[in-house]
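For reference, the structure I am asking about is given below.
Yeah, one chain of the complex is gone here, protein chain that is, but the others are all in their spots.
Each chain carries a letter (A, B and C) given by its place in the written order, and its residues are counted from 1.
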Amino acid sequence: MAAPVRSRVDGEVPAVQKLTIGKALNMGLRAAMEADDKVIILGEDVGKLGGVFRITDGLQKDFGEQRVLDTPLAESGIIGTAVGLAVRGFRPVCEIQFEGFIFPGFDQISSQLAKLHYRTQGKIKVPVVVRVPFGGGIGAVEHHSESPESLFAHIPGLKVVSCSNPTDAYWMIQQAIACDDPVLFFEPKRLYHNGQLKSEVDTTTPGGPLFASRVVREGTDCTLVAYGPSVKVCLDAAAAAAEEGRSLEVIDLRTISPLDLGPVFESVRRTGRLVAVSEASSESSITSEIAARVQQECFYSLEAPVLRATGFDTPYPPSKLEEHFLPDLDRVLHTVDRAMGW
Amino acid sequence: MAAPVRSRVDGEVPAVQKLTIGKALNMGLRAAMEADDKVIILGEDVGKLGGVFRITDGLQKDFGEQRVLDTPLAESGIIGTAVGLAVRGFRPVCEIQFEGFIFPGFDQISSQLAKLHYRTQGKIKVPVVVRVPFGGGIGAVEHHSESPESLFAHIPGLKVVSCSNPTDAYWMIQQAIACDDPVLFFEPKRLYHNGQLKSEVDTTTPGGPLFASRVVREGTDCTLVAYGPSVKVCLDAAAAAAEEGRSLEVIDLRTISPLDLGPVFESVRRTGRLVAVSEASSESSITSEIAARVQQECFYSLEAPVLRATGFDTPYPPSKLEEHFLPDLDRVLHTVDRAMGW
Amino acid sequence: MPSPEQWTHPEPGEGPAAQAAQPSREQVIAGLRNTDAGGAEVTQLLTPEGERIASPQFDRYISDIDPEALRGLYRDMVLVRRADREANAMQRQGQLGIWVPLLGQEAAQVGSGRALKPQDMAFPSYREHGVAYTRGVDFKELLGIFRCTDHGGWDFKAHGFHPYTIVIGNQVLNAAGYAMGQKFEGRVGNTDGDGNPSSTDEATIVYFGDGATSQGDVHEGFVWAAVYDAPLVFFCQNNQWAISEPTERQSRLPLYQRARGYGFPGIRVDGNDVLACLAVTRWALEECRHGNGPVLIEAFTYRMDAHTTTDDPTRYRLSEELEVWKHKDPIERVRVHLARNGYADQEWFDQIQSEADAFAADLREFCFNMPEPPPERVFANVYAEPSPVLDSQRDEFLSYLAGFVEAGER
Partner (left out) sequence: MPSPEQWTHPEPGEGPAAQAAQPSREQVIAGLRNTDAGGAEVTQLLTPEGERIASPQFDRYISDIDPEALRGLYRDMVLVRRADREANAMQRQGQLGIWVPLLGQEAAQVGSGRALKPQDMAFPSYREHGVAYTRGVDFKELLGIFRCTDHGGWDFKAHGFHPYTIVIGNQVLNAAGYAMGQKFEGRVGNTDGDGNPSSTDEATIVYFGDGATSQGDVHEGFVWAAVYDAPLVFFCQNNQWAISEPTERQSRLPLYQRARGYGFPGIRVDGNDVLACLAVTRWALEECRHGNGPVLIEAFTYRMDAHTTTDDPTRYRLSEELEVWKHKDPIERVRVHLARNGYADQEWFDQIQSEADAFAADLREFCFNMPEPPPERVFANVYAEPSPVLDSQRDEFLSYLAGFVEAGER
């Protein structure tokens, strides 16, 4: 059975707080660790340092070295031991330092984490969460700005989610930890400490369900669908479009696998147009999947093909060039223009 | 510069031979090794044993242990040393024993093999071929029947191809080895030794270019697109459909990345319908990408949405169940029916 | 179901097998060398001739092995071998998709498996049918994997026996994590009321082959277990071959010496000596339970049959090698020992043989009657919690299938 996501009623923490995404994640992890002492954190530099992004800040101090483990430097080891710990009854939360370093752990993710439940006809559960800071826009060197989430969406047995705002960050991480399936949790690293996004988080009442997408801005002319860091880009684009009298609906996917495209279908049936936005390269990606399914489900509603504004099919470029690589407000609006003019 | 793919004129080998795919690959590898002594083969059991499928049969005997290496048992090691050998000037051909065992090598593939050329602004070339027997239908145990090619199609910097017949097997492997880019070469393992597919291979004249798809059967009602083992399924389906008076066009993708969709667009503009077939799970896959691009390029030509007949979004099941998992002739025709009835 | 033999043997008489290479001189020598390598370094308590060798270090770990217990170990090995041979035969008859024979490794598996306590956990690779047996997993429960009706389905927790792991090395890290969990839960280094080691302390054992030692995951397992003092016994069955590759392709040194680089004990045991395997594994498990952290055991043994039923060992090793190893058979030496010392008579041996035959017959009958899994099984248990996308794929497929039934086609 899944561990409970407790509403916080202990009164120690104010019920509503203004938080960044980073702080919300930190508090969400803390709440999960308080709720269930089988929750442990594993990763490189997650202890004393609190992680290179400080998302686990203070947790080792308060929960000890057996619940927040500074592991040896090897990702297959982190995931592989987490699987074993889960078999033992723990609920490990692994931190991958940057998405570009998840690949040494790919085999354990696809061969064990994703398949153990299926292999054993459900007799073994592996409630492991793999936290992955992802995406670009931080001016970093190679391997620190990628968006590999589509690879995991293609692997059956995994669930993949991404948060885009502090409230979701706080609740989704707890729900992911409580989920009995392995969850890859993609965190929009460039927004971790973005003060603009700081918002009030109600820490008493859980948000909606984890595996559900959500309309975050209503509109009538064209639908934008995105997840993680691209949600903010889309919201900004919608605000800019509104000034020019164009009404864009924005959907935050939240769950990447399984996809919850119901709200997207419903929206496209109204607007007739869809632009899918993601920093990931487009080829064989989540945005491909969205396009494939929407053209099938909304065949007679579409007034233009589903278009995509994504990272290009190149490796992530040197970050002086990332403004070109990343789908920004202009490129999203340009793509909307193309959809409108079809 | 790419190594040459030589036409064979030495007269020792008959110019036209009846070959299976397996034998054609074996002869193609031999021809590549004769043409360029920098071509070396690395893998588990590829030497004395000739590989578990015998694709490298006889090569170590004739070219020696420094050109056909039985490596230690570790896939990251195989790919990682192949990258270093390529930097040194070799043209390594790695054999991954079964596609399910490519994952320990995923990091070296995505972080080094795919990116070294980009990282060095073209100063370092990594002409490595990774041969991957893939797909199901052989009644095997877990990890021996998967179709992970979409994962590699999503990684920029790699090229990904798959052969479906003896002539392509013979020539494509040589072209892949001669290509200056890293090529993931997916081989339809269940067809290796399929006597039905045995056909005359002209070993004197190279086939068409490597990175081009090809219409393998013409038709007018609906287009089928597939690659590797699914091409045969589609051809069989088209033959069956013809008996019922339905004319299906079949396109062999051959190149998965970069996709060569020109012939598909052209075909869909004529037929108005497309069914994409693959054994891989559908989510965020090559068939998603095909659907996404075809709905965009052929928006006004499509009389039905692009449909897909694929493996399900489950791990590969125990192989007693694989007949259900794999898109077979019936399921392809059923999907065609749906497209026709839209 | 297509038989995996077709992988390599397209049409009899022609095809690639016809070009089979002979093993090189070096390989033959390597193979033969193995037969007496390990001599000085190897821990042996029962010689191939059935003589009991005293060991100051290890005798106390088998002080409870009286003639009856020894007969028990003999019986274990005979049953396991008989079942293995039966399964192998059933594969030849098309009843199993593949079989992974353990022939020759009975002592390594029974000896180490019998060293475990109920509360311990074992992480097998894919050849550990003998260990499975010692953990109380019915041989029948293994068949699903090889008949390809399931990926394994015994009660892992109840038996303390993890699922088979096919991807080489993976299970070593999983086992390290599990053992860390035992430690974190305070299940090592305890004492009872009298100050003796607690009988409820736990340890984990993980099985892997000589070839597996090259994998990064095995190394990382060594690193993790060492750093966290995890109660983990690394049990490497060096059966001299990783499919067609001799151990020389994986290491310059005897494999047990790998432990030297990590700072925990490594030991080579005669893997064909059930007593030595039992004693050494008990010692290693105790080290673990005391909280001293991991131990590496290299069981020096030999794979007497093919790698799997799809393999053709004549392509890479000479039958002479097998002949040499037959002299070191793990069962025969116990038989000689029991007989010579009067611990068992012919009647008893005959009785065990009939018991083994009955065991095998039962297995065979079970195998022939195994049901086919239903199509919906494809979709079952992908997730613990529902996935609407998958549910609709399933529903769609099942109604598609139902269409055939209605049309009378399937």
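Keep this in mind: contacts are C-beta pairs under 8 Å (C-beta built on N, C-alpha and C of every residue); 3 or more make two chains touch, one makes a residue touch a chain.
As the structure is a computational prediction, the values presented were derived from the model and not from experiment.
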Among C:I62, C:I166 or C:A226, which one touches the chain that has been omitted from the display? C:A226
Using the definition of touch stated at the top, determine which of B:C179, B:V216, B:V264 or B:L321 touches the missing chain. B:C179
At which residues does chain C meet the chain that is not included here? 213-217, 219-220, 223, 226-227, 248-253, 257-264
Which parts of chain B are in contact with the chain that was left out? 2, 40, 66, 71-72, 74, 76-77, 79-90, 92, 104, 107-108, 111-112, 116-125, 127, 156-157, 159, 179-181, 211, 258-260
Tell me, which residues in chain A touch the chain that this view leaves out? 20, 22-23, 26, 44-45, 47-50, 52-54, 57-58, 60-61, 70-74, 76-77, 100-101, 103-104, 137-143, 189-190, 192-195, 283, 312-315, 317-321, 324-325, 330-331, 334
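Please note the rule applied: only the chains that are shown with their structure count from here on.
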How big is the gap, in whole Å, between where the Cα atoms of chain B centre and where those of chain C centre? 35
Between chain A and chain C, what is the separation of their C-alpha centroids in Å? 41
Residue numbers in chain A touching two or more further chains are 76, 104, 107, 111, 118-119, 156-157, 259
Listing for chain C: what residues touch at least two other chains? 150-151, 167, 216-217, 382, 387, 389-390
